[in-house]
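A single protein chain has been omitted from the complex, and every remaining protein chain is retained in its original position.
Chain lettering (A and B) follows the sequence in which the chains are written, and residue indices restart at 1 in each chain.
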Amino acid sequence: MSRALLKLREVQLAVILLLMVTAIGLRAPVFLSAKSVDSLLTDTAILVVMALAQMLVILTRGVDLSVAANLALCGMVAALIGEHHPALPVGVPIVAAVAVGGLLGALNGALIGLLRLPAIVVTLGSMSVFRGMIFVLSGGAWVSSQHMSPGFIAFPLDRLLGLTHLVWVALLAIALAWWLTGHTRFGRELYAIGNHPVSAAYVGIPVRLRLFAVYTLAGMAAGLCGYLWVARYAVAFTEIASGFELSVIAACVIGGISIAGGVGSVAGAALGALFLGIIGNALPVIQVSPFWQSAITGTVIVVAVVFNAREGRRIGKQILPVDAPRPRPLLAIPAAQAEGS
Amino acid sequence: MSQALPAPVPAALPLLELRGISKRFGGVQALRDVRLTARGGEVLALIGENGAGKSTLVKILTGIHRPDSGTLVLDGTPLACDSALEAMQAGITAVHQETVMFEELSVAENIYMGHHPLTGRLRAVDWRTMEREAARLFERLEVKLSVRAKVRELSIAQRHFIEIARALSQEARVVIMDEPTAALSRREIQELYRIVAQLKVRGTAVIFISHKFDEIFAVADRYTVLRDGEFVAEGRIDETSEPELITRMVGRTISQAYPKRLVPLGEVVLEVQDLSHPTEFDGVSFTLRRGEILGFYGLIGAGRSELMQALFGLSPSSRGSVTLAGRRLAVRSPDDAIAAGLAYVPEDRQHQGAHLGMSITHNVSLPQLARFGWWLAGRWRRELELARRFCERLELKAAHFGQTVAELSGGNQQKVVLAKWLATQPQVIIIDEPTKGIDIGSKAAVHQFIGELVAQGLAVIMVSSELPEVLGLADRIIVMHQGRVRREFSRAEASTERVAAAALGSGE
Partner (left out) sequence: MNPPVRHHIANRAPLAPGALLTRWESLLALVLLLILVVAGGTLRGFLDLDNLADSTFNFSEKALIALPMALLIIVREIDISVSAILALASVAMGYANQHGVPVAGMVAAGVLTGAAAGVLNGLLVTRFAIPSIVVTIGTMSLYRGIAQVVLGDQAYTGYPEALGNWGQGYFFGTLPRPFAVMLLFAALFAALLHATSFGRRVFAIGSNPVAARFSGIPVNRYRFILFVLTGTMAGVAAVLLTGRIGSTRPNIALGWELEAITMVILGGVGIAGGSGTIGGVMLAVLTLGMVTYALGMANVPGILMTIVVGMLLLVTITVPVLLHRRTARRSA
């Protein structure tokens, strides 16, 4: 029955999404057209991939604020490779981006996982270092579509069986994350670490190595998305994806992934990303100025987090015997809180 | 309470042998040349007072500490574990009082975390096998538990069973149980005994740590007694008696360990009526006089600390009244309580009572900064005097008042916490587990000190889980069970059997 409860959170979210889409569709039916849906999915794909990677990090009670800067730096690396070596197959800049991203992520992983430094501070620092490095690499110059070969740009938006490659990458990422978190020891151990790091070490989980791996993975995902971003938008410059890390974390928070670690699902992260994608795509359609996007995202984060907090809080210890036989948890227990601190 | 356990399975060799184990922490010799022998299929009771060295020994067995000297031989092979993991892999596991688990994960996963069964070429987590095996473990233990339930929904007893199941799943050769029945109901204790019986049949060596002699005599086959960090005696349980064990444990007769001064009782200083909380306790009423020591006894989890914390304003109560020195109190926060004349010395003095990174002076003056005014810089001399007055009274040993509390020994840290509360000059002082974590040598001193407090007109509420301590010191004993007051005993009426029975919830 606890599974039913878990699904409840993600189900709630899915229902909200459905309602949103319906509401917007009523206001502007064009939103529900195949083209519009295709555009929505394509636009949200990168956010989905990044949110899944961030979910892994947050599961371990961490956070990675440097993902957007990582993405931008790797995107620039890919773009520069594409610019200076247009003859190389597109696989080369892709692999380079992933590799660089992984390296950058490993730097975070070393400081946070191996040296056990606080994730917020480390990734705040690495975020600005990565951002600055873009300038160093590019000299401040933009790499625009005229510098990019058709082969370089084509991949993200090419289609396979009707869906863009971007959507396929997102689907692949979902499948991979689902496998990792639900069917591998590695993934399950991440939950254990987030639940109780000391006990996790006690039962033999190599916590430091796991943390190192998780940040490296997040970096690799950022690297891949870096290429996808610059190829899709056909431009690379220092400030791309500025502030994107907030959207990524917002997607996770909305999806029910607890910042305290140990709780969260792939469905939640994906739905959270979709939620933000719908808002972003819907605004122009219902003729709301794009300037509202940040404010709406912020409001949604705050509301989602408050919602998370109220759900998670339990009553004080249950010491008095409950008169009826223990009811199926937790729906029956009221949310009355014993005000702690 | 007595259920005949199968006779110990005879084993050729002792399964676990410790010889010459010594361990020193800083200035304290926790263990000196200790020996212990545990046999497969037998239950060994490890007996000793608080501070005798039992928990240090357990930590050495489970690989958390390395002994300074001595040998550990498991099944004929010498063993030196560098980590808890190694000890676990060698087959030594422990079931602690405070079980710590992965709250949001299922029972089955808690058992198998770290060694999930895998299946298929892709080495995926084999959920089906895991749940099936977990269910099977619980069947064998004859415990009803849904393996899919999240641990956060379970009681302490159920968590104990999970730890035992975990030990079984790892083919543990030695299972150490540290005060496992502290929070269990009678029915759950019976289940535990049954599980212990099964462990014996499997040839596991069980080391059973407990303060309760009735349990020791019901469950154990042999015993080892530690005192002040040294090995004192070992032998077969059926060849000894409780008084003999107590004498060995304590090294002196009980009455000496708990000096009781008879102090004339003054007027009623605290009156509690029908104090209740939605989930933690209900309908608690009692009175307290000046000069009185009121003991609160009960199992762990009976709600005593929760009651005291509500009294002190740390948590809200849903109804009831509290009257202190004739004045009706509205305690909404600890600030109110302190101002009214209440003090609460928490159980975990290190984590709930002391600011390790701050100086002795700053720790002592903290609850009453208001009396120095808001500009502290000019009052440092008065702060220092306050700290000196109360720390010297407690015979604190420190180099200087600017030292951080972290630099002091555990016992001295406790003194700082106590000094802090005494400095507020309360009328009623609530002490939660006064001698927890205090070495034997200082226990009597603490008891004496409590006696002095009441002689000066204070009233003391003493929450304690040590029956001898409560019986020895308290003028009256209130026993709580599952959040309610079960019985109240005067000093004359109280006896070990009666009080223990009340704590277990047995009918009057």
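One rule holds in what follows: a residue touches a chain if its C-beta (ideal position, glycine included) is under 8 Å from a C-beta of that chain, and two chains touch if they have at least 3 such contacts.
Everything numeric here is computed off the predicted structure, so don't read it as measured data.
The omitted chain makes contact with just one of the residues B:I338, B:V446 or B:I461: B:I338. If you put the hidden chain back, the residue from A:Q12, A:S144 or A:S294 that touches it is A:S294.
Counting over the whole complex, chain B has residues 314, 333-335, 337-338, 344, 346, 351-358, 362, 366-367, 369-370, 372-377, 384, 388, 391-392, 395-403, 420 touching the chain that is not drawn. Annotation for chain A: contacts to the undisplayed chain at residues 63, 111, 115-118, 120-122, 124-133, 135-136, 140, 238, 246, 249-250, 253, 259-260, 289, 291-299, 301-302, 305-306, 308-310, 313, 340-341.
Everything below uses one rule, namely that only the chains that are shown with their structure count from here on.
Our note on geometry: chain A versus chain B, Cα centroid distance of 44 Å, whole angstroms.
The residues of chain B lying in touch with chain A in their complex are 84-85, 88-89, 100-106, 109, 113-116, 118, 123-125, 148-150, 152-153, 277-282, 301-303, 306, 315-316, 482-484.
Note for the complex: chain A touches chain B at residues 2-3, 179, 182-185, 188-189, 191-192, 195-196, 198-205, 262-263, 314-321, 329-330, 336, 338-340.
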